[in-house]
Each structure stands twice: as structure tokens, then as C-alpha cells.
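What follows is a structure written as C-alpha cells; I'll ask about it next.
Only a single protein chain was left out; the remaining protein chains are all shown in position.
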Amino acid sequence: MMIKIGVIGYGYWGPNLVRNFNESGLAVVRMVSDLRAERLSQAALRYPAIRPTERYQDLLEDSSLDAVAIATPVSSHYELALAALQSGKHVLVEKPFTATVEQGARLIEEAERRKLTLMVDHTFLFTPAVRKIKDLVATGELGQLYYYDSVRVNLGLFQHDVNVLWDLAVHDLSIMDFILGAQPQAVSATGVAHVDDQPEDVAYLTCYFADNIIAHFHVNWLAPVKIRRTLIGGSQKMVVYDDLEPSEKVKVYDKGITVTEPDGVYKMMVGYRTGDMWAPQLAMTEALKAEAQHFIECIHAGAKPLTDGQAGLNVVRILEAATASMRNRGQPVELG
Amino acid sequence: MMIKIGVIGYGYWGPNLVRNFNESGLAVVRMVSDLRAERLSQAALRYPAIRPTERYQDLLEDSSLDAVAIATPVSSHYELALAALQSGKHVLVEKPFTATVEQGARLIEEAERRKLTLMVDHTFLFTPAVRKIKDLVATGELGQLYYYDSVRVNLGLFQHDVNVLWDLAVHDLSIMDFILGAQPQAVSATGVAHVDDQPEDVAYLTCYFADNIIAHFHVNWLAPVKIRRTLIGGSQKMVVYDDLEPSEKVKVYDKGITVTEPDGVYKMMVGYRTGDMWAPQLAMTEALKAEAQHFIECIHAGAKPLTDGQAGLNVVRILEAATASMRNRGQPVELG
Amino acid sequence: MMIKIGVIGYGYWGPNLVRNFNESGLAVVRMVSDLRAERLSQAALRYPAIRPTERYQDLLEDSSLDAVAIATPVSSHYELALAALQSGKHVLVEKPFTATVEQGARLIEEAERRKLTLMVDHTFLFTPAVRKIKDLVATGELGQLYYYDSVRVNLGLFQHDVNVLWDLAVHDLSIMDFILGAQPQAVSATGVAHVDDQPEDVAYLTCYFADNIIAHFHVNWLAPVKIRRTLIGGSQKMVVYDDLEPSEKVKVYDKGITVTEPDGVYKMMVGYRTGDMWAPQLAMTEALKAEAQHFIECIHAGAKPLTDGQAGLNVVRILEAATASMRNRGQPVELG
Partner (left out) sequence: MMIKIGVIGYGYWGPNLVRNFNESGLAVVRMVSDLRAERLSQAALRYPAIRPTERYQDLLEDSSLDAVAIATPVSSHYELALAALQSGKHVLVEKPFTATVEQGARLIEEAERRKLTLMVDHTFLFTPAVRKIKDLVATGELGQLYYYDSVRVNLGLFQHDVNVLWDLAVHDLSIMDFILGAQPQAVSATGVAHVDDQPEDVAYLTCYFADNIIAHFHVNWLAPVKIRRTLIGGSQKMVVYDDLEPSEKVKVYDKGITVTEPDGVYKMMVGYRTGDMWAPQLAMTEALKAEAQHFIECIHAGAKPLTDGQAGLNVVRILEAATASMRNRGQPVELG
């Protein structure tokens, strides 16, 4: 049975959602809403069978639609997703999930009560690279985890409504949440805005976890070069994940430290060891295609999505705390 | 007139100092002291004309020596430099300058009172790459400065006595101090130790300056790959300084943002522009050679070195505050 | 007035031609022919307004069509293009232009006699990178040209009907022909086949020009990594063109040699000099879009295309001679 979907928001990401749902063979997009007439004509031109509308309410009122995908600015996520759930639709919502922790918790509650599928579009979790890293960590191949360090910078378009953490770090936080499978105890963030009346464009975020695991994120809209690189250090092996590499995105280094306690000597000796490097082959699957399929399968099975509301909420909780910390020049914020 | 020099400490860096002073044609190393007999034999083998000794006091008591270079662990810098100044010697001291701000201030005072040259070995300030970047900033070619971001990581030997900030960030802080020519208002640092009874091996440091300039430093002894990269963003141009590049270490990007205020619209529009990239040719001079020469010239002329005690103190002040902040998970520390 | 176009061959490249003609705003694709039914259904699905047919003759017999684009294997180019010209259509033909020099000359003659536009799809000549290099050479910025060296290798699909020179070197020969604007005096090629009954999969080609200019091409279907790099050396400056670089595809090095004749010394001294490196900003225009537009403009104006039949023939002449040389292990072949 084909799932019938409506898409709210046909800006940058909406067209990708429409294409992937339509090409999945499991769903069909029936309606698209956007406030901008020229975006609707664009959709109509490419997909004559889709009904365009400026009123998102039209989607919610159409009882033939099973699900709604929301690809609008974050400030509208809560209102739109809540209304969609209340009209009985399954919901896929763009990241960041919501603008506040409170909103996210409320949406989760609504979906659970109505037994509807609520999924957050954390696309990176459906890439072969991130899946491979998750496997390496989960099977213990890296040993005990030491740190997670990511850099995501380039000369980017300023978002008026959110700072650079909400725009860029959201990707890396979703990946970290998946790979570490743990919540940070505290965060500290720093950053500044260089344009008057605009949000912070450069930011740094540290997350403290149990067992001395530390995670750090560098995001920047003002960088002259594009960098998408994550280092993950463990006691046995270390990973470099470079998303800009065309083929070898994940490299596993058999490197680490050795701690020895020489006889009769008080101080420990810390040395290091180096071994082979290995770049596992990665599948060529498109992430968004896999994600669209997962959403539909969860709807059919009534199963909890990999990137459910809770995953979205985990990320929003860190972003909210980080923004508060950043306004106080790194003042740490404890998380429950 | 040849300057006669004694070198205290013949470990990793001492031999480089001896070689560069001897090859300068302006100075001659007469004595070397070290507590380890095998290091002294090494020095004697290579330089039959140098007198080796286990007592550094021998150098201070030799009235024929004009100057002393100190290449020992930081914990001994203060005591050794003070004694050297008090015995009338000019002093070149390894970085970090001292273990505390108080010690550094005391050494500056002593050198000034005795009109002796006191120089700190901030070698990078004598590299053609850093000089070129200083020029680009000083002449305003980058426009208004936005940020300074550096990464210095690799699988490195643990230092037992200092954390990774004092071992690695000291290089970048000395470069930043030179290029920005300003003192930070506050710092926030995070980091953790992964080996029991050992200092922090991964650390992140943010410095806040006036005019929304922000500087950030990532240092790590546990990284699988070696990275030595600094990004410097300005309103007109941006620099990437990669010290591992064999030839094009400094790249200047004609990139930036454009801020426009459309008629009758409240919100500003922020766009970006991209232009050519340019890698200036750099001289091939060896930094330590230029530094040795500068020390000798300052002694002759009674001039203040580029990397004087004050430059050393600026860096120690940040390191001291950063370590305090790091112990409190990023709690910001205001600097006078 | 919109140009009406038919496309023969809807395999790998045909869909790109259809899309670009349709999006040009200057032309409309009316018919598509292919021998494979599934390719025709694909075309029909995406473009309901296009008439699909298995008979290319249908396109030639439709008097409403102004032009035909031929995107079939090279062995059929001559027959299809000749028939198209004879039915009065303007023709854009995929590269390599024809399978032999004789065929190419015959097509040029036919097009000239009928005053029809005949263009060869040398797409790279419409990229900003190649245009920029052409400018650098034409304005004399590189000085006297010394050599042209290109490498185009990767793990690629074997073509059953042509060897790797005809499949890959054709790109680089078209670029070289454009940039040098001269014909080689002789060629020598080497290469082997590693699979029985299959064409050569690794090949090397040298072209000798007047004034000691030499050009060399390395093409390989069996390489573990993808390389697309061209070096162009001149007496004043040198260029590195790396088509895989996302942004700085063209780098200009102010490097060269200096020849001095010391007084009273018979032998000349050859030294080298190095200066800045410079990566000019390149426009973001899509090559095939510019090419489609150029074809249409040439039809309207009756102008000779940049990549006319003669340009196509220049490349075929080299490929034909190179294949002969390769069968004789590098035996040079003189070109008129």
C-alpha cells in the first residue's frame, strides 16, 4: 500500500524530499505547500500530478494523506508538527527538531499518545560512513573512547533566525548522539557575532561525558575553505572521517598510546604505538533515499524510527544549553 | 666581537641552539651543562672545543661568558634565569617562559634593572610564513579581523610536568600574540586527561578580544594524524596557514561577506563573495638561525628583542588562566 | 524563434543533452530515438511532451525539426550525421567526431556545401577552467610554451568498440588542440590490452610540435585512483589544472628557469626561479549549458562553432595515427 504524503515547505530541502519519496516506489507525494508562489510553480512544473497550495492547512485537512514532511524554518516546526499530529498524520520534521526542549518534549508526547510515527530528518545517520563508524565503536574495535572532535566550516549563507550552532553543529550533534549513545553531563560553548543584529557566525562547543569522554565541535560560516572532518580517538584505534573525500571517507588508524609502569619507578611511562591504516569500503547508497524508505517502513510497522523524537530532542537539549553557555563566554551548563 | 655563550640543558632543543649559535659567525658556545652524563658525552663528541659540565653554576661563575641559553623543563626556568641574570648574563630562555605569571614578571624586572637582554625562544616568530601573515594583518590587507583559529594535533609524547596547552598551545599563542598585537579580555578552556595521574592530553581554548575578535586553539596528544593549520578570517580576506605544506604554507583567499540593507527592508542581507587565491612566495631562511642572530644583535645594541620577556609573559598569562578555566569545565576567566 | 531538436541515442549522455536544450529557453527537444525500448520509456516518463521512437529515420523525416544531436557509439557517427545533413538538419555530434579521418573530412564537406551547422561535442572547451588556461596561453602570460602533460586515469568501464585513447584521451586532445592552436608534426604511442579480445586499456601518447613543444597523454581504465591532472610548462609561468579540485582547479605558478652565460665560460648555466602561486577565480557556469546555447546561436547566425568539424577532425587525426603507432610499439607516425 502506497503511503500518501504532503510536503510543507518547498525551499532548499523540500524538493529533495519530494524526489526521494516519489522514487522510493513506496510512497507518493500528493500535495506541496509553500508561502511563496514561485516555489509552488516550480513544484507544479516538475510534478504535474502534485497539487500545490499556499495553505499548509489544506494538507492537514486532506484525509487521504497519511503523512506530512515539514521542511520549513525551525521556528515553525513545533506549530506545524503539532497540528499535523493532531490531524492524525505521521510526521517527518526537518532538523533541528524544535526551537526549544519544551516544544520537543510536547511533540513526542503527542505522537506517543496518538501512536503516530514522529521522525526527525537526521540524514547523516543514514550514510554508509556514519553507519560504519557506529559499527566500529559498538563492536569495541576502537577500544575505550577518548574523544570526538568535529570541524564543519565554510563560507556559508547566514541564517537570520538561528546561530551557527543550530545551523551546522546540529549535523554533528546528531551523528555524535548516534555513535556515542550517551548524553553529555555538561556543555561549554564560546562564539561571537561579527555582523550587527545577526546571530553568532563562529562557535565552539565542548560536551563533557562520563568516563572522561570529551566531544568538541567547531562551526563557522566565515571560513575561506570547506572542512568536514571528524576525529574519533579510542584506546585501541582512531578514526578520521572526512566527508569531502570522494571515496575513502572513513580511515581507521591502528594507533594509540601505551602506558607502562617501570619497576620501582613511581611515574608511569606513556608511549605511543603506530600500525596500519585501513579505509573500509563503503556502500554507495544515497542517505536520503534510505531515510525515506525507513520512514515509510516505520509507518507500516508502527516501529520507532532510528531518528525518532527522542533523538531530535537530545540534540535540541545540547543546542539550547550551548547557546546559553555561549552568551556567557563558556560558562558551563550542567545537563540533568 | 664574538659573543661567548653557555647552554644549560642539552636534551632535544639544546643541540639546535648550540649548532645555530656556532654557525652564526657571531657567537661561540663555550660551555654546556646537563644533569645527564650521556648527554654531555654527546656534546663533547660533536664539539671538542666545548667544555661540558653537570653543574650549571659553572657557567654562571665563568666571567668570560656573556650570555646563557636555557633549554630545560619549564619548572626550572625561573630559578635558572634569575641566577643567570643575577650573575650578569644575558638570557635566552626556552618557551614557555615561566611556570607562573609572577615568576615571569620578576624576571622582566630583574633584566630591566640590570640592563640585560632577556629573550624568550618563540621560534615561530622568526619563520617567513608567520612574518608574511603579520605583514598581511598589519597593512590591513585582511580588513577588520574576525577570528584566529588554530589546530595543532598529533600522536605525541606525553609531558609529565605540563598539560597539552603548555606543551603545544604555547606555540600558537606566541604566534597569535605577535599577529594580533593585543591582549585577550577573557579566556575559556576545556579539556580532559585520559591517563591516570597524567596531565590533560586534549584541550580547547578560546580567547575573547575587543571588537568581537575571537581566537581558538585545539591541541591534542592523541590524534591519529598530524595537523598544523591556522585559519585567520578578516572582513576583506582570509588566510590559511598550513605549516605541513612543503612550499605553499600561506594561502590568501580573496573571500568575505557582503552586508547590504535593501531599501525599506528592516533586516540586513548577508551574502558572500569569492575571488582569487594567492600563495605568496616565502623566503627559505631557517627560523632558529635568524633568531640566534637577533639575540646577539640585541645584546650588542642593547635593544629590546622581538620576543622579549613581555611577549613571554603574555603567553604565560593566557596559559595560567586557561588551566584554571579548564579545571572548571570552561568557566571563563577575566584577564585584567 | 525556438530551435526544434531531435536527439539520437538516449544512453549516458543523451539525457544531459535533452535537459540542457530544454532548459536553455532557446530550443525544445521534440523527438528522441534509441534502439532500446527501456531507454525510450525512461525518456517518455520524464518528458511527456517528447515523442519517442526506435527509428532514427523518423527524426530525419520530420521536416519540423531544425537540428539533430547524435549521442551514439562512434562507429555510427558518420552514417547518422551524413544522413542528418543530407536531410537538411544542423548537427551536433558526440566526441570522438568520427571513426576515421576520411569520414570526418566527408562530413565537413557535406555541411559546408549545404551551409549547415556542424558541431562536435567537445564539452571541456566550454568550462571556465579551460577558457582561463586558453587566455593565459593566448596572452603570452606563460611565455614560450614548453610542454603539455595530462593524466586521465581511473577504474573505468571498458568500451568494447574503442581503445582507451579514443575513450579518454579524446577529452585531453580536444583541450590541447584548443589551447595550443597548432597541429602536431608527429605522434608516438604505446599501450597494451590486458583482457583477451578487448581493446588497449592502458595507453601513452606523445605529440611533437614545432618549436620543441611536446605534449603527452596518459590514459588508463585500470587505475586504483582517479586522476585528472594537466601540467602546462612555459618559459615564464606554469599551470597545474586539476579537474577534481572542487574550487581551485587552475593554479598558476610563477616558476621557471633562468639561463645565464657566465663571462668567459663556454657552458651555459641553467638555474631556476620560484615566485608566487595564484589560483584565479573561475565562473560557476555549467559547460554543457553554455555549449547548447552556442550551438543554437551558431545555427541562428550561420556562424562557425568553436568546436566545429575541423576541431573534431584534428582530434580524430591524432587518434588514428596514435592507434597505428601503438600497434607498432611507439613507432612514430608523421602527420602531414
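Letters A, B and C mark the chains as written, and numbering starts fresh at 1 in each.
In this text, a residue touches a chain if its C-beta (ideal position, glycine included) is under 8 Å from a C-beta of that chain, and two chains touch if they have at least 3 such contacts.
This is a predicted model, so every value here is computed, not measured.
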*For the chain that's not shown, point to the residue among C:33, C:103, C:163 or C:188 touching it.*
C:188
*Which residue among C:146, C:178 or C:295 touches the omitted chain?*
C:146
*Using the touch definition up top, pick the residue from C:2, C:37, C:225 or C:324 that touches the left-out chain.*
C:225
*For subunit C, residues in touch with the removed chain*: 146-147, 149, 151, 153, 155-158, 160, 186, 188, 190-198, 202, 204, 206, 208, 212-214, 216, 218, 220, 222-225, 231, 233, 235, 238-240, 251, 253, 255, 257, 259, 267-268, 270-272, 274, 325, 328-332
_Contacts of subunit A with the absent chain, listed as residue ranges_ = 247-248, 254, 274-281
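The rule we apply is simple: only the chains that are shown with their structure count from here on.
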*By CA centroid distance, what chain is farthest from subunit B?*
C
*Which chain, with its centre taken as the mean C-alpha position, is closest to the global C-alpha centre?*
A
*Indicate the whole-number Å distance between the mean C-alpha point of subunit A and the mean C-alpha point of subunit C.*
42
_As a quick test, compute the distance in whole Å between the mean CA positions of subunit B and subunit C._
53
*Would you pick out the residues of subunit C that each touch at least 2 other chains?*
none
